[in-house]
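What you see is the complex with one protein chain gone and the rest in place.
Coming up: chain A.
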Amino acid sequence: MNKQSPITLTTLHTNTRHDSGPKHVTGTAEYIDDMIEPVGTMHAYLGLSTRAHAEIVSIDFSAVKAAPGVIGVLTAEDIPGENDVSPSHKHDEPIFAEGKVQFWGQPLFAVIAETRDAARRAAHLAAVDYRDLDWLPDVRSAQAAGGKLVTEPLKLERGDVAAGMASAPRRAQGAITIGGQDHFYLEGHIAFAIPGEDEDVVIHSSTQHPSEVQLMVAQVLAIRHNAVTINVRRMGGGFGGKETQGNLFAAVAALAAKKWNRACKIRPDRDDDMQATGKRHDFVVEYDVGYDDTGRILAVDAVYGARAGFSSDLSGPVTDRALFHADNAYWYPAVRVRSEPLYTNTVSNTAFRGFGGPQGMMAAERWIEDIAYALGKDPLEIRKANFYGTDIDNVTPYHQTVSDNVIHRVVDELEASSDYQARRRAVLDFNATNAVLKKGIALTPVKFGISFTATWYNQAGALVHVYKDGSIHLSHGGTEMGQGLYIKVAQVVADAFGVNLDTVKIMATSTGKVPNTSATAASSGSDLNGMAAWDACEQIKARLVAHAAKLYDVDAVDCRWVTGGLDIGKKHVPFAELAASAYLNRVQLSAAGFYKTPNIHWDRATGKGHPFYYFAYGASVSEVTIDTLSGEYTVDRVDILHDVGKSLNPAIDIGQVEGGFIQGMGWLTTEELVWDGKGQLRTHAPSTYKIPLASDVPPVFNVRLAEWSVNKEPTIGRSKAVGEPPLMLAMSVVEALGMAVASVADYRHAPQLDTPVTPERVLMGVERMKGAST
């Protein structure tokens, strides 16, 4: 299926507001915890381990069971099917730990009680006896202990790396530590299970991946998929944190609901949510880069060690994607990159907007910086010198040719519109005359591959009903977590039929409506579901045209879709009238649509293929001021030019760019995950884990879409995916902070800041510079 994109009538490519906007602002948008509970609804709460790695000698539940309101306790023994919710199907992720615990915060059991408060209080009353085991906190310790992996590593190789290094007059060698990130979706995990007859269970789940939750619940209950229905109306944020991590909560709610034949809801508090569910992987990237005297890279050899945590989860594909973006926008004549998804005794890390790509790109920008400072040049000059060509020097480390490269135009336009050169001179002048406050400015590019690298995920379904009154009912497999997917797909449907948007009723996502869906992830939501919905519309439209041609005795070619309905010869038939007459003439007014992304393939064993349908591009310029006495800083101005192809909804897309940038800035600046010496995460609530505030938004924040951009591929409306790529625009903040730090030693040394670049890291960087300069 590779049809041309639909002809635009009126609704696509406009600034249509989020469909739930009025409900959001009035508090009437219903999240799972807001739903009316059936009488007798029970509440579950998890009991978590308080050891990083230990054998479970015994657990005494007597105090738990005696606590007020407690109905019962669920442990591994209560699971009729498999005690596993591993999305990689490696069976390494138990719902409830058995025999041993492998991280602080791992679920051991669940308490089921009449109220959430009762369950929560009782969950802390279990007496667990542990026998401590040696444990691995992080990448370095895991590597030192032999480097046990949770899943198969990947190697990408192209060109002769040894020869490239040998011929290189200069080398950049080092390591960068890139911190992880908590999703901090405002709505935490939640699942609400309602038992039905026979084996049936309906679960309202805060998940980006309903079909996987369905599979997991079926596996846990030892029932068929068709007995499990997963519904998702909306999530209060996802960002990848609800791609796999909702499995466990849904499974626990379903277990309790079926065991006691009562509805059951589970919602951890923020602290437990942050301790018991996975985050963005932190990485240590060791690199060796050969380059010439002009700053052109000749060879790259790097190892990407990632803290996977105790289980595989998505660490395989995440570390794969780190390698896929080891190039960012740069041509490496010879390259060898290898991943190490390392076993550690920490929560199993998972998907997070960018999915390993940001870490891969951060490392690339590190060696660009190393080269620039070594040569005494503006890093932008080095970036430009190494950009992929448009016709030559355009093959990636995974042997896909980049055929849609627009990075040169994006960067050139942004450099001009942001007045980069003059501002850089002003920054240099400022630093020459100020001893305590120092400024920095940097421009960094983004090139991001669009498609799931698990090729089979690149498919989607939709279900469209037209009723007799012309109103339309839209279902598809994508989930709404705030990103505006629902409104974009509704725009596609309204546009296809030429009707007003309010004619289209957006239905909650349900496995009962559209089966076997993929996660709403990898930025793919509107690409996939938009096309699937459009396919369904086209099927119905074809039947309507055939019907109209017959009814009015004209040729089908004389029927033309226009705003409001169908022009049949010289007669205009409003859509509702057409639907009514089609019904009376026994025309099917419902269709299931389907789409699969064309032209993609990937052979992981050889590290070769064409995993990405296309690339999204962008660039940003950040200017900062640091205080060299305290390390505190301000981000003073940010300019962004981002490529979303021909935008389906510029207002929604701008929102993704602004939001993605700020979220990325948080990841790289103030969001620090800190574990203590016993393996407990100490930053598990907003009091200790600091995401950006309104007052962290740059006072000057110029965000533009590349309005000239049109996807070369026939995507829906020629748009491009927008969810993940803007997050990485925030890399320019790190590089700008680096420049300000480097100014202390007159830019003679690369700043080499690890992330997140907290005030402490800035001050310590300044101290290093002072040490290096004496």
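Definition applied: contacts are C-beta pairs under 8 Å (C-beta built on N, C-alpha and C of every residue); 3 or more make two chains touch, one makes a residue touch a chain; residues count from 1.
In the analysis below, contacts and distances are computed from a predicted model.
Considering only "4Fe-4S dicluster domain-containing protein", "Xanthine dehydrogenase small subunit", "MaoC family dehydratase" or "Oxidoreductase", the record for the omitted chain gives "Xanthine dehydrogenase small subunit", by its UniProt protein name.
Touching the chain that is not shown, out of A:Glu187, A:Asp301 or A:Asp643: A:Glu187 (per the contact rule at the top). Shown as candidates are A:Thr229, A:Ser418, A:Gln483 or A:Ser719; the residue that touches the absent chain is A:Gln483. Listed for chain A, the residues touching the missing chain in the whole complex are 15, 17-18, 20-31, 33-34, 117, 120-121, 124, 183-188, 234-239, 269-271, 436-437, 481-484, 625-627, 629-634, 636, 651-652, 654-655, 658-663, 670, 672, 674, 682-683, 685-688, 690-697, 699-701, 703, 758-760, 763-764, 767.
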